[in-house]
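Of the protein chains in this complex, one is absent; all others appear in place.
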Amino acid sequence: MQDPDLLMDYCVADVSRTPSFFFNGELCIDTSLVISNHFFTSSLSKPGMTGNIFGSNTTTTTTKNLPGSNAQGLTMARIDLAPGGIVPLHSHPRGAEVVILIKGTQVMVGFVETKENKLYVQQLRPGDVFVFPKGLDHFLLNLDGATSATAIAGLSSQNPGEQVVPWATFQSMPNIPDEVLEKTFKVSAQDIKRIRKNLGG
Amino acid sequence: MQDPDLLMDYCVADVSRTPSFFFNGELCIDTSLVISNHFFTSSLSKPGMTGNIFGSNTTTTTTKNLPGSNAQGLTMARIDLAPGGIVPLHSHPRGAEVVILIKGTQVMVGFVETKENKLYVQQLRPGDVFVFPKGLDHFLLNLDGATSATAIAGLSSQNPGEQVVPWATFQSMPNIPDEVLEKTFKVSAQDIKRIRKNLGG
Amino acid sequence: MQDPDLLMDYCVADVSRTPSFFFNGELCIDTSLVISNHFFTSSLSKPGMTGNIFGSNTTTTTTKNLPGSNAQGLTMARIDLAPGGIVPLHSHPRGAEVVILIKGTQVMVGFVETKENKLYVQQLRPGDVFVFPKGLDHFLLNLDGATSATAIAGLSSQNPGEQVVPWATFQSMPNIPDEVLEKTFKVSAQDIKRIRKNLGG
Amino acid sequence: MQDPDLLMDYCVADVSRTPSFFFNGELCIDTSLVISNHFFTSSLSKPGMTGNIFGSNTTTTTTKNLPGSNAQGLTMARIDLAPGGIVPLHSHPRGAEVVILIKGTQVMVGFVETKENKLYVQQLRPGDVFVFPKGLDHFLLNLDGATSATAIAGLSSQNPGEQVVPWATFQSMPNIPDEVLEKTFKVSAQDIKRIRKNLGG
Amino acid sequence: MQDPDLLMDYCVADVSRTPSFFFNGELCIDTSLVISNHFFTSSLSKPGMTGNIFGSNTTTTTTKNLPGSNAQGLTMARIDLAPGGIVPLHSHPRGAEVVILIKGTQVMVGFVETKENKLYVQQLRPGDVFVFPKGLDHFLLNLDGATSATAIAGLSSQNPGEQVVPWATFQSMPNIPDEVLEKTFKVSAQDIKRIRKNLGG
Partner (left out) sequence: MQDPDLLMDYCVADVSRTPSFFFNGELCIDTSLVISNHFFTSSLSKPGMTGNIFGSNTTTTTTKNLPGSNAQGLTMARIDLAPGGIVPLHSHPRGAEVVILIKGTQVMVGFVETKENKLYVQQLRPGDVFVFPKGLDHFLLNLDGATSATAIAGLSSQNPGEQVVPWATFQSMPNIPDEVLEKTFKVSAQDIKRIRKNLGG
């Protein structure tokens, strides 16, 4: 998917307003009020909190913390993995992703394509780059049980979205009816109940 | 996602050739060889075979059976559901989908969005229409245990792709490493083994 | 033509508001107010009224009756043809169309390309599919003088537009100056007057 | 419609080759063989021949006479109108058009929109500019019965296409079945025969 | 770059309003208020004032003087060159440009590509056409020291933008720090001061 293109040099998102209306885009500030700081953020400068059930944290630029990125068709993300931590299977409906390992020893990355469900897997060392094709399920796993890891990613949309497979399947709001999950995964109602419990809800 | 647009009236896919090269698109036949039949197919006219573990079958137009659809940015599909059958959770990375129930009594449809994992669910009777937003996980379930159902869908790409959640997660080739699935779904290695077995592989 | 792409999962059209402004798109409702019904419509479930000069009726999904289709890049249509009825020559400036005959015995479909004005014509039986390339003039004619016909179509835009040739040429508001029509079609002023009268205006 | 965008600075069309295959685009020459002349043409420098049934001639840049325009998303055209000449009703499926009258005294231009068939008409003097929205039927008529006129147009596609209404409706190859035209325009078979004869075929 | 495409026949820019908000696009007027004049402008009909340091003037259509061009993906421009005048090196970030020399004797045009900085140069006589690829630096120089020249250009965006090299480098607001210019061009601080002075600021 490709974000709609620019009709002007930039359209700095207006983060101050409480919107009274919505549309497929973001309101922008008057260009005469634009300053350099609108194109700047330090929100990726600190490690994210990885003390959660997956042991990972992803911090992204958004039109809120980087208003100048509005309508520019890209996002940057910082991925922190605790020792043994995982960014679980997920997809970005609206963007491809290219990731570089900055810190760590060995991170496994992989994705699955749609025609034959082929899995592509690779191990990254610092400085290594991997690309996750647009819209496909992928994951990152820190194989090192003692050292944390950090990666930087570029994504090809200002709002790529993130459909996290365990959340979407087992922790939707409301829950997907059991019958659908039983028939989808060939599991039992007790399996579903147990998985939901383990996932925290 | 939006397919690249046309630079000509049509570009009828050349299905006769064994390609000696590949690119992001399809080779087309010489326009002087184009006939009406290239824009025609009867491949959706018969019910698909629903005697499988999900009790459903989806037949789509493709550039192979409908060569005139190449570069036109759309696909049509016929969905057959056996009594109690399901089109399991899946997404189309490159297309949105609008579906109309043609035959049947009651089909449940639903999808999950990415921000808060909200589930949207609806029950369809014949003539009812539902839209699945682009790239989001969705399903169709025939609630009638006695009557089959048939639906027709339009999709907004010539090749929307189909990432089927159970296949992508538990039946990829090769298998996604157990550690990734255990950490993603908080299940055990035995769970994974059992689910794979039940899914047929 | 390809609709501008999504910057979010969905942007459900706000049909309640009387707009105080307009732009190339639709206002959407606050995502917290979105419900399943916004992605649902039964507006294609009943046959349209075909008692008009052409003996046909096309009912389409729109952002008004299917607000969840906004920004998703597609439309679904139901085409009803009375015995001998016709959807007269028309084009969709912003969309391609794929149509499947659901009910009827024999419907003739065709379109004309722009380079050499080649006509492509086909006869459809129920279950048959045909694709009309984007922006080209096409028609559907129910060859059966006794039985009505119904078709379902997918179009590759949320608002493909419909330029109906007889209306655009002979029934525009105001009328196209006679001199233009005489020189375009090589007809006389009386011809034009008569044609307009026969077309109902 | 928007042409697919560039993945390089330019992709100069290869006009020397007899293609052995086709695709939605043009083959380009090796960039090391590109010269300035590929971006140049004098094909619009002479008046076109207007001694035909419409009294007009349109000469356009194409990827053949201006190979450097390939993949650049635009076309330029020269429109010559004999005294009283007309560019008959036509549409460009894949492009909008902006036209400026260079020479002449008074040219009427107009187009019809699709929702209510509203006609927009204007008279141009030299230096005046008019824009024809994408995909809509439009015409140009030289109101001066003694002086010729010349206009220059820019179009927003490398191959906008041109569906000329009289040709598409009455002079397609093969002819559109009379029944379709009779029902579309509410004319008789004799009318159709006469119109075809007057249009030259 | 390709402007976002239309979701309607046209979206005539609302030039009367003082905007209370901004977005990547233009507000449009209610379609019921659209008249032919919105698609018309005479703003290119008179020569522009070329009595400036470059001896040139470019007048373009905009959504302000040609409101009907909004969302149509194109612009037309009139370029006037005094004897010996120049349109200095500049680029259009969001559009390609095709230009035709209407009046004059000999105008040199050229552009530079990005891979190897190859320069493509051509001399135009009246009626000659040249295409400047999208986003690349280019210029037009009237080689005739006695006769003025006029050209018409089509550009593939409603707002292609214009980054004029001397202004962007030496006359930005505020000035680019001397250190950046010294290191970029390998010039001295005095050079920079002198160039700025000569450029008028």
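As written, the chain order gives the labels A, B, C, D and E, with residue 1 at the start of each chain.
The working rule: a residue touches a chain if its C-beta (ideal position, glycine included) is under 8 Å from a C-beta of that chain, and two chains touch if they have at least 3 such contacts.
Keep in mind it's a predicted model, so treat the numbers as computed, not measured.
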{"item": "Chains in view that touch the one left out, judged over the entire complex", "value": "A, B, D, E"}
{"item": "Option from D:A71, D:I102, D:V121 or D:L181 whose C-beta touches the chain left out", "value": "D:A71"}
{"item": "Touch criterion as defined above, residue of B:S43, B:N142 or B:S157 at the omitted chain", "value": "B:S157"}
{"item": "Contact footprint on chain A, counting only the chain that is left out", "value": "1-3, 5-6, 9-10, 31, 34-37, 39-46, 61, 66, 68-69, 72-76, 96-98, 100, 102, 110-111, 113-115, 118, 120-122, 124-136, 152-156"}
{"item": "Residues in chain D touching the chain absent from view", "value": "4-9, 11, 14, 17, 23, 25-31, 70-71"}
{"item": "Touch list for chain E against the chain that is not drawn", "value": "1-2, 53-54, 86, 88-89, 91, 93-94, 108, 110, 112, 114-119, 121, 134-137, 139, 141, 161-177, 179-181, 183-187, 191, 195, 198-199"}
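The working rule: only the chains that are shown with their structure count from here on.
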{"item": "Angular offset of chain B relative to chain E [C-alpha, multiple of 5 degrees]", "value": "180"}
{"item": "Between the pairs C-E and A-B, the one where more C-beta pairs touch", "value": "A-B"}
{"item": "Whole-Å separation of chain centres (CA-atom averages), chain B against chain C", "value": "25"}
{"item": "Between chain A and chain D, centroid-to-centroid distance (C-alpha), Å", "value": "46"}
{"item": "Chain A-chain E separation of Cα centroids, rounded to whole Å", "value": "39"}
{"item": "Residue list for chain D, restricted to those that touch at least two other chains", "value": "1-3, 93-94, 110, 114-115, 118, 121, 134-136, 161"}
